[in-house]
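Structure record follows, encoded as structure tokens.
Excluded from the complex is one protein chain; the other protein chains are retained at their positions.
We call the chains A, B and C, going by the order they appear; numbering starts again at 1 in every chain.
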Amino acid sequence: MSAAARRRLITPRQSQFCARVILWAMMAATLAVLVFIVLFVVKRGLAHVSWEFLTGAPSLSGKAGGVLPMIVGTLAVTALGVALATPLGVGTAIYLTEYTREGRITKIIRFGAECLAGVPSIIFGLFGFVFFVLVLGFGWSILAGGLTLAFMILPTVIRTSEEAIKSVPPSYREVALSLGASKWESIVKVVLPSAMPGILTGVILGVGRSISETAAVIFTSGSSLSKVIPTSLFDGTRTLAVHFYQLAREGISADKAYATATVLVLAILIINVTAYAIMSRFMKRYR
Amino acid sequence: MRFRLPEKVVERSLLLVAMSSVAILLLITVFIFREGGPLLVQVGLGNFFSGAWDPQHDQYGIALMVVGSFAVTSGALLIGVPFGIACAIVLAEMAPPRARSILKPAIEVLAGIPSVVYGFMGIVVLLPMIRTHIGGPGASALAGSIILGIMVLPTVIGISVDALQAVPRSYREASLALGATQWQTIRRVVLPAARSGIVAAVILGMGRAVGETMAVIMVAGNSVQMPHSPLDSVRTLTANIALEMGYAAGDHRAALFATGIVLFVIIMILNTLANLARGRLKKRSVVVVTLAATAADLVKPRAKPEEQ
Amino acid sequence: MLPRMRTRSLCTFLLLAAIATLATACNRNQAGGETAVTLAGSTSVQPFAEHWAETYMGQNPGITINVQGGGSTAGVKAALAGAADVGMCSRELKPDEAAKLKKIVVARDGLTIVVHPSNAVADLTVEQVRSIFAGRIKNWSEVGGADHKMTVVTRENGSGARGAFEELVMNKESIASSALVQDSQGAVRQMVSADAGALGYVSHGVVDASVKPLKIGGVAPTEATLTAGTYPLIRPFLFISKGEPAGAAKAFIDWILSPAGQALAVKEGLIAVQK
Partner (left out) sequence: MSNAHPKLDLCELTIRYGEGPAVARNISLGIARNSIHAFIGPAGSGKTSILRTINLLSIDVDGATVTGRVLLDGQNVLEATTNARAELRRKLGMAFATPQPLPRSIYENLVFGPRLAGVRGKAVLDGLVESSLRAAQLWDEVKDRLTHSALALSGGQQQRLCIARIIALEPEVILLDEPCSGLDPISTLKIEQMMQSLKSRFTWIIVTNNTKQAARVSDNTAFFLLGDLIENDTTDKLFTAPVDTRTADYIEGRFG
């Protein structure tokens, strides 16, 4: 046995060992990149993130002052996007899971959602620019940006909501029906509340995607640097990500750029951890 | 009795809602084509796919941008796919549940970091590294490939993990029971069984790379030229749109929308391919044949030493 | 019970959000007391315009000035279409554009050729700069520098800086396709400051210690040479409008042209306009 084993270049046991080492090393490298990016940005930026920075208006093109109008603008665009995408996404998921059997219509809807998920953000930006900004005459505005983001995060909301709704035990629906609920009541009163954490996860991920988006919002919400907090849906706004892009690209202020990036990265971290925490609690409940 | 929404009404309204994503897709298609289509007809497809891009002299050829996108994307896949699949294998097959519960969200954070931050990291970290250690101006197809390679990781990992987890546990048990090591099982049973899912992961990762804009603008240099080495600067389709859109008017703007059409068509083709690949995943019979073949394959080398 | 509460609070939140947005949307039409002026166009002019606007708004509460980027060509289009009250342009108007628009030179800018601080070359002629950007000169040794490959950095098509550079330097020649293209002055400066072989062109106002400005034909771009007009590469910063500017827009432009406004421009590295 050993003679034959020697004749093979390496034994299965050795190849097993090598594979494990290499694969884990690659995993570690990937994580290292992540940790490096986060630490690099936060280390340089955190010192410049102060209460004044978070609550002040920018001045001198962003060389001084804070980012409050951008934070508000980002939140407004994101909130609008999520407020529109959630009902559409959850409605689609309900239709796909509860109201129809797999067939041609579901195939078309699923294909549409998958394609939409793959459409690059720059295309959403172009479309939003033509359709919302020009054709519908919204101008560069929170409204145009929010609508564009809604379209962009819709597939995420559909996918996670569908998963969440599917994972609600079928028996819950039967129980609700047998207790005199109509189909719609069984969905609203039993299925959706049970699926809510999963749906919320999708929504939170959509929030994350909206916050970090640049290409789509720069074309639709504009990049006008405003000292004042936007007050109307038709106000243009510069989101945090766009502001960071401008600061970094124009070389206006490295400190402010790192500070803005720190706010962005930390927000994304918090959002992801929250989403994951909700998700894992949700999974535990049904296992 | 209280008023109830008639079920038919509910169903119809939900169908309407569900068609929204299809409607949006159509809307996007219509408007992108409306803006860019006439120019395609006007200059002709031949000219549009030529290598001359000079908007000041009404020359709108995007061949070099197609080459640029292709170069950066294939570079990104060369980097992103091995690492992506390796991470997926670790996550799906090797990592203990506790480690997985940390690793998986970490990878998702990687997906959440804004692309402008990736681009910025490229400028301040990657470009100087390339400049001093490899040469050239730094801003290059190579830089774009590395940054995009990192950016496609979450896509490749996510879908590959799904594909690997969809392989029935019984396949692994069957293989392990035949005396295969874990790595042999992964390589000869799990990976082949998950093949089409992984192919879909690669295709969708490709779509992500082709479509990325801001990070590429920041690191790839954006020269409209034929790259002769990875250190040459290139301009991608997306970069072309975002760089010049602000200034463009008339035919120039239409040409940028036409660039968008090309991008859109490429993405649609990739989506369809990924869809087909994933569709094949469901046909398990292929997998069963693979398993049988693999089992036979596994037995052979073991049988040999025992003869002696 | 818990999930039930969650749905409710989510619904409430969405409802409140909807009401709030509606309320603010209505608010927009009621905010009658404010006057808004919209500027759009050249990204070269944008930072200076933002600075002007900021100071002006500080002195004149009740007036809002929005400054959008977009680029010189976009500024021309916006002014033509009336999308902006005032367009910003950082190159001379083309004849067909000039026929339809009123232009006001609000400041002048010295287009500065910048190189890496370590570069030994200090002076180039306009012809040499043209040859370099056209791709005929590729190594710094050809213009008296060290043996180092050149990295040429230019701006994107349609930008005012590129338009002005082509007009002032290139003499109808094309910029070589191998040149790196960056979409902002800051990005050009960043690129040049990081690469020992790089050169590019930026506004005099954005030159800082990270890059070295070159003399052109022996003339250094300084406040004195720029004001005297002896530095060869000077471009105008234009405010353009469809008709004679009126109301708040006129007041703003008048202020920019006043000594206070011009002093601000000079402080930022631009050249004041002689009255």
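FYI, a contact is a pair of C-beta atoms (placed from the backbone, for glycine too) under 8 Å apart; a residue touches a chain by one contact, two chains touch by 3 or more.
Not measured: the values here are computed from a predicted model.
**Student:** Which candidate, A:190, A:218 or A:242, sits in contact with the chain we can't see?
**Tutor:** Within the whole complex, the residue contacting the unshown chain is A:190.
**Student:** Quick one: which of A:20, A:63 or A:173 touches the chain that's been left out?
**Tutor:** In the full complex, the listed residue that touches the missing chain is A:173.
**Student:** State which residues belonging to chain A touch the missing partner chain.
**Tutor:** Counting only chain A, the missing chain is touched by 101, 170-183, 185, 189-190, 194, 285.
**Student:** Which residue numbers on chain B touch the omitted chain?
**Tutor:** 1-2, 4, 6-8
As a convention for this text, only the chains that are shown with their structure count from here on.
**Student:** Rounded to a whole Å, what is the gap between the Cα centroids of chain A and chain B?
**Tutor:** The answer is 17 Å.
**Student:** Find the geometric centre of each of chain A and chain C from their Cα atoms only, then give the gap between the two centres in Å, rounded to an integer.
**Tutor:** Using C-alpha averages as centres, the distance is 33 Å.
**Student:** Which residues of chain B are in contact with two or more other chains?
**Tutor:** 123, 218, 242
**Student:** Please output the residue numbers of chain A that touch at least 2 other chains, ranges allowed.
**Tutor:** If we look for residues of chain A contacting two or more partner chains, we find 248-249.
**Student:** Going by the contact rule set out above, which residues of chain A touch chain B in the complex?
**Tutor:** Residues 1, 3-5, 8, 12-13, 15-16, 19-20, 22-24, 26-27, 29-31, 33-34, 37-38, 40-41, 87-88, 91-92, 94-96, 99-100, 105, 108-109, 111-116, 118-127, 129-131, 135, 151, 154-155, 158, 182-185, 205, 208-209, 211-215, 218-219, 241, 244-245, 248-249, 257, 261, 264-265, 268-269, 271-273, 276, 280 of chain A touch chain B in their complex.
**Student:** Using the touch definition up top, name the residues of chain B that touch chain C in the complex.
**Tutor:** Residues 54-56, 64, 123, 127-128, 131, 137-139, 217-218, 221-225, 232-233, 235, 242-244, 246-249, 252 of chain B touch chain C in their complex.
**Student:** Would you mind writing out the residues of chain A in touch with chain C in their complex?
**Tutor:** Counting only chain A, the residues touching chain C are 59-61, 76, 79-80, 83, 86, 140, 192-194, 196-197, 200, 222-228, 231-236, 248-252.
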